[in-house]
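For this depiction, one protein chain was excluded, whereas all remaining protein chains were kept in their positions.
Moving on to chain A:
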Amino acid sequence: MAGWGPGVPGPEDVVSSGPWDGVWRVGGGVGGPGNPLWAVRLDPDAGHPAPRPPVVEAGADGSAPGSQGIGTSPVRPDGALKVRGEFAFSSDLWADDMLWGATLRSPHPSATIRSVDVTAALAVPGVYAVLTSADVPGDRYYGLEVADQPVLAVDEVCYRGEPVAVVAADHPETARRAAARIVVDYAVREPVTDPEVALAAGRLVRHVPIRKGDPAAAAEVVVVGEYRVGMQDQAFLGPESGLAVPAEDGGVELYVATQWLHADQRQVAAALGLPAELVRLSLAGVGGAFGAREDLSMQVHACLLALRTGRPVKMVYGREESFVGHVHRHPAVLRYEHGATRDGELVYVRARILLDGGAYTSTTPAVVANAASLGVGPYRVPNVTVDAYGVHTNNPPCGAMRGFGAVQACFGYESQMDRLAEAVGLDPVELRVRNALAEGGTMPTGQVVRGPAPVARLLELVRDRPAPPPVGAELWQLPGGMANTTAPEQVVRGVGYAVGIKNVCFSEGFDDYATARVRLELIGGEPTALVHTAAAEVGQGLVTVQAQIARTELGVERVVVATADTAVGSAGSSSASRQTYMTGGAVRAACRAVRAALITRLAGGRAGATDDGGGRVDEGGPELAGGALRDAAGRVLGTLVDLLAAGPVEETVRWRHRPTRSLDPVTGQGDAHVQYAFAAHRATVDVDPELGLVRVVEIATAQDVGRAINPQAVVGQIQGGTAQGLGLALMEELQVVDGVIRNPSFTDYLIPTVLDVPPMAVDVLELADPDAPYGLRGVGEPPTISATPAIVAAIRAATGVPLARVPVRPEHLTGTG
């Protein structure tokens, strides 16, 4: 391997010499290109500074040293690189002699493959390899939970866009044109695209029943409704992409944007027929994730092509390809029956939830469990009968997206709560408060909610916020916006509320852990903490949070967070709102193990403190603060400069949350979840009823985060998540007709622009969860869950139209659709 691009310094310069190199970046010494991440290659003519690892200097934001631990919002270490355009996203990577990969995909939702002829493609000048399933040396099927998805189609295709063959060529256009010359003889089959038909035909992925109390309970007031949720896309901006580099030891280095490096490593290694240690992954810059990077996309394909050609291979999906290149949010049909007393106290909830999983399993089983176990919402309900089903169809595969089963259920149960409020003559907030789950309450699964569950208070917080200003005078403030379609006097306003519940971390007995390696040493005479995990920074700010925790725990200013890679143990996925809890917990535990080792060193090698291996040290023992070990009175027992003179201290800890259990397959009973998180929304909308146009005027959110480790990032998650909920309410739907996505572009799949998203007021509660690190509660998903039903409730309030489907389209409001 020569350099890392035109005029680029060699690997030894990319990550400069010093203790960081070699210790933390294992895997760069076997012929790979070194660590290209964090900063892109140099542009020699533009005179950019040398790439550098993200050292977080104290006071970088002008604040006083020592003020960048947990509970603060230090400048994110990747921020300057990102605003300069120098942060190396997975589509920015480059290597000498690099080839480009392209994918041939099925044009049919369902077909048998009679033959594949690659002769014409191979004959194209500049083409180096054309591979089909026959060229997959290991397992030909992969999957997160069930290995049922072919790396490349084997004898049949089950959805439109399924990869059939891959090509490597010296130019991306050459690769695409060659792929188009592959001749595939399909025998087209009738696709199954209706999930009800699929269920009747036995194409069940999973059924989760929940049974609590009396299944025949009767009530004075009954409301029944059927609701539908369209197929939402994560629509991250950074397309699926990465660079695979063959290594001299027969293995491969893969630089990729993903949510879970080790899950990718396991699946890629199995497909390549290689041991895991020969498949080394590093996290490239991730341009958003939201669930869509939990399943594999181009990972195996790029590695196959690199190993076959012996050259680095880069693959970058275009936007249309991206829309078929990852899983989507499950579309759902939800039937609910709520029974209550005349006073509005819930007596029972019965629900049937049908989720379309599309062609392959992905994470459908866990999505079904969430929809079922969270299916009545954050309410006390004595009698519950829920049946949630996930099925296989020939529609695009569905899997993880922010909110993960809880989003669909929330639209159903919150729509029902509004109907119930109307039926019993109560204010919608009052009805919800009367039935609100609280600490110590019991879920339909029988699980007792440990720690704060401030459902009522969150609702009251958003209700009691001042109302937004009246209908705006400026065009952009009106429905129809700059198109100038609506006069202010036509506008009707409505206000709606919703509250939601989400599980945090992985559930149902999954062995969920995160690994962190922390090393404390003197660099240039200054105590420096080095934090290394495999946790995926996907934009949420996890790198910043890891450094904050290290500062708080170790009492040092200078922290370096290594690029995430598979040279350290798994951190689990950046999903399920779990990564600050899990990798944050692991970093804290590793820091405490380092502290224990320092205490031992202080005592001259005698055990000075107990360390149970989980990094926990007896409370009341010496603490690290201000560059020294100190006793409870703050007196210095030993400075870090002195203690580390004998050499670095390094500890690696694998950390777990408290165990969960599976759900009983008949009754759905069991302590399946680790932690519950709650958010409430109030939406205010203006509607032009003649044209069916909606403008959201304001969304207020209240959320309990337990402890805000980084308040700025917390607010960013809440506002960003809320905007995605707005998208599902008003505009975001993949239009799938006969198994074909009809709108795979940002021209036709609309995500909210800055003109669509209103001011978003946020109230953050910090009620500590006694079981969680620092008392924190997962933040990322709850704001996406209740935003959608709150907006739809506001539109119903404004118009009186009994909307039962999201996204709401203009024709639903005008009665013309």
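Observations
Just so it is clear, a residue touches a chain if its C-beta (ideal position, glycine included) is under 8 Å from a C-beta of that chain, and two chains touch if they have at least 3 such contacts; residues count from 1.
The definition used in the following text is that contacts and distances are computed from a predicted model.
One chain of the complex is hidden; its UniProt record names it "Carbon-monoxide dehydrogenase small subunit", one of "ABC transporter substrate-binding protein", "TonB-dependent receptor", "Phenylacetate-CoA oxygenase subunit PaaJ" or "Carbon-monoxide dehydrogenase small subunit". Contact with the undisplayed chain is limited, among A:A713, A:L765, A:A798 or A:L813, to A:A713. Checked against the full complex, the candidates A:E474, A:E489 or A:D511 give a single residue touching the omitted chain, namely A:E474. Listed residues A:V538, A:A567 or A:L624: the one in touch with the omitted chain is A:V538.
The chain that is not drawn here is touched, among residues A:D78, A:D387 or A:D763, by A:D78.
Touching the chain that is not shown, out of A:E86, A:E162 or A:D295: A:E86 (per the contact rule at the top). If you put the hidden chain back, the residue from A:G287, A:G325, A:G390 or A:G569 that touches it is A:G287. Considering the complete assembly, chain A touches the hidden chain via residues 5-7, 40-49, 61, 73, 75-76, 78-80, 82-89, 91-92, 94, 171, 173, 234-239, 285-290, 316, 318-319, 474-477, 482, 538-541, 712-713, 715-716, 719-724, 745-747, 751-755, 757, 759-760.
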